[in-house]
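With one protein chain removed, the remaining protein chains of the complex are shown where they sit.
Per-chain residue numbering starts at 1, and chain names A and B are given in the order in which the chains are listed.
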Amino acid sequence: MGCRILRIVVALVICFVAGTFAKPANPALNKVLVVLNSLDQQTYFSRFLDSLEKRGFNLTIKAISDNSVSLVTWEELAFNNLLLLADATSGASFTPAKVIDFVNRGGNVLVAASSQVSETIRDIAIELSADFDEKGNSVFDSFNSPVKGKSDIISAKKFTGEHIIIPPTLQGQISRGELPLLFRGVGHRLTGKNPLIIPVLVGNPTSFSYLDSTKGKAAPLTPGSLVGSSLVLISAFQARNNARVVFSGSVDLFKNELAEAIIGDKKTANAQFASELAKWAFQEKGVLKVINTFHHRLLENQQHGSYRIKEELLYEIELSAYYDDVWHPYASSSPIQFTATMLDPYIRQNMTLSSKVTDTTSTYTLPFLTPDVYGVFTFQVEHKRREGYSWIDEKEVVSIHPFRHDEYPRFLSAAFPYYANVFSIMAGFVVLSGVVLYHKDSTTVAKVKTN
Amino acid sequence: MAKNKTEQATKAAGASATATTSKDLNAKTKAIANKSFVSNQISLVTQLVNTYTTTTPQLLRLIDAYLAAVMVSGIIQFVYVVVVGTFPYNSFLSGFAASVGAFVLAANLRMQLNPKNDFYSLTPEGAFAEFVFCSLVFYGFVVNFLG
């Protein structure tokens, strides 16, 4: 008895505690581990870190050499986000294997490098198909170096693609030069065909990557050199488990120094840009959530695991997008497709945004006719556009069975003669039976009794 | 029905044969030979008809009438399926099989009732009971298969 009361008390206490503290305002849980080359560098990033804290993140700041930190404890994430600002040094707690394990478990990482890029960062990046340039190389742009005497500070202007990582207004201001974005660091290239990584900020047409120490010497660029838009400055990676990793070639971009710099009479965009980058990386925007999927017969309102061939179904998916600290209904800029696959796709159609919209969710629907083939189909909504939104891959296995024995059409007009025949013959049988039974034969041997 | 069919067939054959003889003047001898053959045929058929009408019990003749009717129904269905197509194939099979089956079962009854045939100790009542049993089973299957 005592034990039970104790349990209830404990439960109440837990509820109370849970109710007061742990209520994250956003889907990104808020524990951030900030890793620096050394703890005294903390002041360099104070603006950026303060902004994070202001947004509700719970920062733990460690030096990379600190061996007491572990990203994963007891098979669970100790932190949700990793801010790796240690550009030049490595540490035993942050080996590539550990960081990648962290990502595979769903942790988000923001990595900032510099021309002194460490082997750790390079190794992490290469697993994610981003290949940092050789150590010592920096990005130069003789036509866009706004700070006199510091030729390695360039003002980056070129964005690629349409994505939500940096809001279009800010993108416009930066590319028009209204708010210069100062970048000092190393470039990287995106290797291979990995579809999970997208470049965010690339070099201007006049940018190139060059070995810092050979400054001034006229070494020709080789064909493999990073120039122009193949020189990626910042890229964003989203793993299949929706963990996000941002690679920035410049750790200075996040420092107070560049954020507070004044170019001419203009403030820099760095603070705002860094903040947007962190918002995306730490799941504060562009997060999609499937609330519910629902399929049913057109005239019913109940989901089944199995349908008949050639049946009219309605497939619905309820989606919600997170940004600006609240969940919104999601309206995709690109079509959302529904696929019904059994080895090959039998149906692949765009879904339409239905009028069923709540404060936080929107619903996409598609009415369709089940294929005239029976089998186990996979109903799938795979929405993976390289726009910065979370990947959506909803799969459900539904079996489509043939007609039941009593579902075939009956009483066909074409068959009426047969029906007529069968029943007339059966009538004939009765008549014949009567005749045989009651026949009084006058002529022959057959003696038939009436029974 | 057997009688009717043969009769008609032979008649038709005879008619065509006479037609050819009247046309073909050159081959008189042949015609004569034909004619004797044909007349032979005809006489045989008439003989057949005679023996049938005289020796067959009335009951058996009634059954024969039923057989003929059933056969006609079967033929009609066959023509229908050729013309219209086999779409409700099960219905067609069922209908057609009903005709065939009714024919066969009635023919069985006829044979068993025919005193000329040797069926050991089978009494007419027994034959009729067997007929009813088989028919019931059969029509059960027919109706089940119909639609």
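Quick note on the criterion: contacts are C-beta pairs under 8 Å (C-beta built on N, C-alpha and C of every residue); 3 or more make two chains touch, one makes a residue touch a chain.
Heads up, the rule we're going with is that contacts and distances are computed from a predicted model.
In the listed set "Ragulator complex protein LAMTOR1", "Ribosomal RNA-processing protein 42", "AP-3 complex subunit delta" or "dolichyl-diphosphooligosaccharide--protein glycotransferase", the entry agreeing with the UniProt name of the missing subunit chain is "dolichyl-diphosphooligosaccharide--protein glycotransferase". Note that of A:89, A:114, A:129 or A:144, the residue touching the chain absent from this view is A:129.
Among A:147, A:261, A:314 or A:342, only A:342 touches the chain left out of the display. Not every partner is drawn; the one left out touches chain B at residues 2, 6, 44, 47-48, 51-52, 55, 89-90, 93-94, 97, 100-101, 104-105, 107-109, 111-112, 114, 116-120, 122, 127, 129-131, 133-134, 137-138, 141-142, 144-145.
Seen across the whole complex, the unshown chain contacts chain A at 96-97, 100, 103-104, 123, 126-129, 131, 160-162, 189-199, 202, 224, 229-230, 232, 237, 239-241, 243, 306, 334, 342-343, 374-378, 382, 384-387, 391, 397, 399, 401-402, 404-405.
We adopt the following convention: only the chains that are shown with their structure count from here on.
Touching chain B in their complex are the following residues of chain A: 410-412, 414-415, 417-419, 421-422, 424-426, 428-429, 432-433, 435-437, 439, 441-449, 451. The touching residues of chain B, counted against chain A in their complex, run 57-60, 62-63, 66, 69-70, 73, 76-77, 80, 84-85, 87-88, 91-92, 94-96, 98-99, 102, 106, 109, 113, 115, 124-125, 128, 131-132, 135, 139, 142-143, 146-147.
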